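Showing chain A:
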Amino acid sequence: MQEREPLLVMSDIHKAFPGVQALSGVHFRLFPGEIHALMGENGAGKSTLIKVLTGVYPADRGEIRLEGRVIQPHSPLEAQMLGISTVYQEVNLCPNLSVAENILIGREPRRFGRIRWKAMNEEARRLLEERLHLRIDVTRPLGSYSVAIQQLVAIARALNISAKVLILDEPTSSLDRGEVEQLFSVMRKLREDGLAILFVTHFLDQVYEVSDRITVLRNGRLIGEHLTENLPRLELVSQMIGKELKELEELPKEESRVADWAEKTLEAVGVGRKGSVEPFDLGIGKGEIVGMAGLLGSGRTEAARLLFGADRADQGRFVMSGEDTVIHSPRQAIDKGIAFCSENRKTEGIIDELSVRENIIAALQASQGWFRALSRKRQEELADEYIRALNIYPPNPEIPVKNLSGGNQQKVLLARWLLTHPKLLILDEPTRGIDVGAKAEIQKLILSLAREGMSVLFISSELEEVLRISHRIAVMRDRRKVSEIAGEDISRERVMKAIAGG
Partner candidate 1 sequence: MARFAIKKQHVPIIASTALLILIFAAGSLRYTGFFSLQVLLNLLIDNAFLLIVAVGMTFVILSGGIDLSVGSVIALTTMLSAALIEQAGWPPAVVIPLVLALGTSMGAGMGAIIHYYRIQPFIVTLAGMFLARGLCFVISINAITIKDPFYVTMAQTRVPIPGGNFISISVIIALAVLAAAIWLAHFTRFGRCVYAIGGNEYSALLMGLPVGRTKVLIYAFSGFCSALAGVVFTFYMLSGYGLHALGLELDTIAAVVIGGTLLTGGVGYVFGTFLGVMLQGIIQTIISFEGTLSSWWTKIVIGVLLLLFILLQRLLSSRGEVREA
Partner candidate 2 sequence: GSSGGSQQQASGGGGAPAPSQSAAPSSSTPSESTGEKKIVLGFSQVGAESGWRTANTKSIQEAAAAAGIDLRFSDAQQKQENQIKAIRSFIQQKVDVIAFSPVVESGWDTVLKEAKDAGIPVILTDRAIDSPDTSLYVSFLGSDFVEEGRRAGRWVVEQFKDHDGDVNIVELQGTVGSAPAIDRKAGFEEIISADPKFKIIASQSGDFTRAKGLEVMQAILKAHKDIDVLYAHNDDMALGAIQAIEAAGLKPGQDILIVSVDGIRDAFVAASEGKINFIVECNPLLGPQLMDLVKKVVAGEPVPKRIVTEERTFTIEEAIAELPNRQY
């Protein structure tokens, strides 16, 4: 393996943004027929390296060679024509176009210049089904599907381009186990066909499962390139974080205090919405963490949205501290002490032009109203506090949030809601795209908040995570709540069984 010529070589790449040196002197090699994991903390420069490679940003310095020849793509289009196919970190597709178009636009089947819609839909359907085992109506607009589906569509698009290099920037961040398996088998097949695959993820398991080689970045610098088999986990983590770290997995599992949870923060009784979620009952106790598990599209997100009033429930009622309440809008929910951190950070989360500070205080300020404005000083204090607590990088509250790396944006959203000190915190995929270190920190934070009496509804496609921190797990299947598993009963097998339906 070692002796082969690398397919792609990036040498001495530098890239600076105003105020941040995102990449400094990075070298990177990619061999044909290998899966190469690019690792690093949030904001390490992974996505930036990929964007430099594909011509989204020009490099300040450095050289890129593909098959020995110097290339200088000026746009993703040129990169594609050179044989580099990319799935970028945020879902970068067009929500207004149909799924089929999103997969095939630019390469539609045509006859005499006329797009053959039937053939196109057919091809898209086939692609999704054969490669990713996903069966959906490909003529519907992409925007009507959940983030996970959108991510799969983006992957399908990239897979369909006959390329020499395939780049996947956190493609699995909101996929569940089954989908990830599916993706991996496709990736392995492509590897056999001689493709070079660059893969970014924060899931260590996944790295060790598929990758052949690992490159680690830290603060925009190259830390090292290793064959996967030669790099033990702990070593990888300490390379990423820059300091020794004890095994992350050993979070103190909460000894259950079931008795306390009799006092419910919020009870949903027969709450449902036609066409999205069947009526369900769910009560969340004070200080309790309720996990929600289920497959892709099982309706977890939609159930959570009902609890927050983001969509209006057309059946059932809510009870808060023993009294019936209405939750018709996010506004009302917030006033009652409910917070909701959406899975879709790009369109429903960050307010991209505004600064990190403004994004952090947005919800708190909204609940205080127009005239009780937080003073600038107070805002800065709060922002600084949470930037430190969540380790947001770069720690500058005044830069526009859109300039933050994906993981750091996610932390900003978390900060926004933590700041409101809600009674009930609904977290939909809160650790999406967050690095290992930070993930552990956030889990610890959630546990300690629960200990202080906050109720949490925790949704994640990473089952391990749900198992680890939940006191009780609600399982969704086909837009119905099918079971509830609590306390001692929680185990991987039981939950899996409930999810699969049996």
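Selection rule, in plain terms: all candidates are chains of the complex that A comes from, given by their letters.
Things to note:
Just so we're on the same page, a contact is a pair of C-beta atoms (placed from the backbone, for glycine too) under 8 Å apart; a residue touches a chain by one contact, two chains touch by 3 or more; residues count from 1.
The model shown is predicted, which means the values in this text are computed figures rather than measured ones.
Per the touch definition at the top, the candidate among 1 or 2 touching chain A in this complex is 1.
Within the complex formed with candidate 1, the residues of chain A that make contact are 56, 75-77, 79-80, 86, 88, 92-97, 101-102, 105-106, 108, 110, 113-115, 117, 141, 157, 274-275.
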